[in-house]
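For this view, one protein chain was removed and the others were kept in their places.
Moving on to chain A:
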């Protein structure tokens, strides 16, 4: 199967199409919800080939046979299509569903497309340099390596914490005999797939 599954922005990329609907007036003792995302303003710009590839990938995730996928599968479908959204970004495009909704609600392909387009259009997407510089913070000796053990702690305690199983899967075979990781090589490896 020709691997044309990477979702790429159309060449003439318009400025960010995010238009937040006005946020509800925050109540004094409640943290204001993040502004709702207006997906109707997102122009879907995928080519027919991309549309076909994405539909196929989407179909692979449909375990029920109703041509839909569960909300909690959307992050993985986007990742399968070459994107790297944070879990927070995915929840945002889904309209900030509750945990119950994430497990129970299902999404059809046509509704998925503007969500994917929004993620594809994100001007803040991480680059090779972003990741390398992010890891360089933990390069105590300034020699281009980080301790695997320290990276494991960071991944498990900061940001969107990763589980031990996720971390093990990620770090498998990455540490040298001293338990160090050359982070530029690591990031290259991460970005190669």
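Some observations on this one:
Throughout what follows, a residue touches a chain if its C-beta (ideal position, glycine included) is under 8 Å from a C-beta of that chain, and two chains touch if they have at least 3 such contacts; residues count from 1.
Definition applied: contacts and distances are computed from a predicted model.
The chain absent from the displayed complex carries the UniProt protein name "Neurogranin", chosen from "Extra-large guanine nucleotide-binding protein 1", "Histidine-containing phosphotransfer protein", "Neurogranin" or "Two-component response regulator ARR22".
From the options A:38, A:76 or A:110, the residue with contact to the chain not on display is A:76. Residue positions on chain A in contact with the hidden chain: 1, 60, 75-76, 79-80, 82-89, 126, 130-131, 134-135, 137, 140, 147-150, 153-155, 157-162, 166, 169-170, 178-179, 187, 190-191, 193, in rising order.
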